[in-house]
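Missing here: one protein chain of the complex. Every other protein chain is in place.
Letters A and B mark the chains as written, and numbering starts fresh at 1 in each.
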Amino acid sequence: MQFWIIQGLNSLALGGLLFLLASGFSLIFGLMRIANLTHGAFFMLGAYLGANAIRSIDGVNLWTAAAGTGLLVAAAGGLLERLVLRQLSTNPLGQVLVTLGMSFIIADACLMIWGGDPIPVPTPADLRKPLLMFGFAFPTYRVAVVGCAIVAAIALYGLLERTRIGAMIRAGVDDMDMARAIGIPVSALFTAVFCLGAGIAGAGGVLGGPIMSAYPGLDADMLPLALIVVILGGVGSLLGAFVGSFIIGFIYTFGIALLPDLAYVILFLPMIVVIAFRPQGLFGRIGA
Amino acid sequence: MKRISGFLFLALLCVFPLFAGDFYINLVSQILIAAIFAMSLNLLVGYGGLTSLGHASFLGFAAYASAWSTTHMGLGVGTSAVISVLATMVMAGLFGMIALRATGLGFLMITLALSQVLWGLAYRWVAVTNGDNGMSGLARPSPFGISLDSGANYYWFTLVVFVIAYWLMAIFVASAFGSALRGTRDQARRMSALGHDVWMIRWITFIYAGFWGAVSGLLYVYYTKYIHPSSLSITASAEGLLSVIAGGSGTLGGPVVGAALLIILKNYASAYVERWNMLLGFVFLFIVLVLPEGIVPGLKRIFSRRQGGQS
Partner (left out) sequence: MSASVPALEIINLKKFFGGLPATQDVNLQVMPGERRLIIGPNGAGKTTLFNQITGDFLPTSGQIKLFGTDITRLKPHERAHMGLSRTYQIITLFAKDTLVHNVTLGLLGLSPARWNLFKPLGHYQEMEVEARRVLGLVGLGSMADRLVSEIAYGQKRRVEIAMAMAQKPKLLLLDEPLAGLSAEERTTIKELIAAIPKETTLVMIEHDMDTALDLAETVTLLHYGKVIVDGQRDAVIADEKTREVYLGH
């Protein structure tokens, strides 16, 4: 029983981290039609920056590190969007290739700066004690990560559904030409959404640190999971990213625990089923 | 004129090992293998308009299948080669059914996700793939009793396969089917209204590209006598795509030029810098931002402009 509960909680924690990655990817793709392959690298960059901030700067804890790193990575994303992707607005394939190239550059820069050994991120002191409930011991930090993801989801939902900017983003996702025609500042919106997506991914990397550390290849491990989440949930759909993240979180975690050799093959299954019967994804309206 | 220079170049390639050292022989062998890989990807990217970021799946899968069937099942190299290629084509058929539900960026994302799943499998399924240690102790074939262990002999073997591959892909591209394929790239909807089964055309091309990807995988695994999950990585797929785009997608010679440049860069740069991935990233940026049409079409344009000026 303890096994199922712990693995279930691990699944939720991974699902939460995946949501922080996939929601931004999905929003960027939905609005800008850019498959941002740098997104995994943003996550990894966040993990490294956060790990270093916590270890080397006095008074920085995990939460302040996540916030600060999120801002830094958001700025990096903004630069990428403004300086490079903007030049290629009529060339979607070129944009993908540039984001792919950037992901190689960032990943290699991390390797160059921080070396090949994983850098563990300490769990905040007040979350180290297991949470005792119903006679079971829960790893408190994972519960906190799930909480963070849910808070982020609610905040994003509120932003999209309850604010003026959100209404503009939704209009852009639905019909870009129409959005332009009615005077929505599409250019500024693009940069804002790209920064937002990158920032959430960077902060997600920091929050993931105590669970998975910062290590070379973290980007390549996380990006495909996020891609599968987005294919599963449907591009541009926040709800899709949320549901997809937890589905993949569960499948992957239990796959690793029960069939460690074949965990990756099990990832195929939901993807195949969804692509076969609902190519636009579970909650998607526009075809990928 | 073009044909004559082509034959001269081929003749040069044939006698190349007679006067070149081992380093250069091996370098050109690598180029030829990478060129077959890039040309097979170009069938999808350049002629089909289907940008795949998972083409290394075919190379890696065929290499693993060959390595596993010779070491674990004790098959001869020839039998295992046939089985590996067939198995890869079956896999390409399945992957194609999934990925071709989408086009454009969706296709790119699905091929990437599928290949990453395969890559993860190669790392994790240690019982079969030997995980991060890779599989070594593999043998090269000896067609007609000729040993291919020397660098020069293997070079000639690779050259023969390359020439056949180039020739057959040229025929494929020029065929009636190839014309229809280019039609689906330019106006898919019109093509289906004209009676062309667009999905089937793409699926057949996907499998055919998988076939040549598998052939390059066999050449690769014979060459290195070793296979590691990194052959399935996104970097491997990206290198292929970069070769296609740098050289010029949708041209026959472009991917060959692109592959040659990439392999040369990789070999020379690695002597001076450790940072291959970073360099690769910068090359990506450079090509997309500065030379988006690729080297071969770029040169062609300059050349034809000059000719036009003279006439």
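Everything below uses one rule, namely that contacts are C-beta pairs under 8 Å (C-beta built on N, C-alpha and C of every residue); 3 or more make two chains touch, one makes a residue touch a chain.
On a predicted model such as this, the values are computed, not experimentally measured, just so you know.
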{"item": "Displayed chains contacted by the hidden chain, counting the whole assembly", "value": "B"}
{"item": "Which residue of B:Leu41, B:Met191 or B:Val221 touches the chain not shown here", "value": "B:Met191"}
{"item": "Selected residue (touches chain absent from view) among B:Leu10, B:Leu94 or B:Ala174", "value": "B:Ala174"}
{"item": "Interface with the undisplayed chain - residues on chain B", "value": "171-172, 174-180, 183, 186-187, 189-198, 208"}
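Convention: only the chains that are shown with their structure count from here on.
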{"item": "Geometric centre distance via CA averages, chain B-chain A, whole Å", "value": "32"}
{"item": "Footprint of chain A on chain B - complex, ascending", "value": "51, 53, 98, 101-102, 104-106, 108-110, 112-114, 116-118, 120-121, 124-128, 233-235, 238, 241-242, 245, 275-278, 280-285, 287-289, 292"}
{"item": "Contact footprint of chain B on chain A as seen in their complex", "value": "29, 33, 35, 37, 84, 87-88, 91-94, 96-98, 100-105, 107-109, 111-112, 220-221, 223-224, 227-228, 230-231, 260-265, 267-268, 271-272, 275-276, 279, 287-288"}
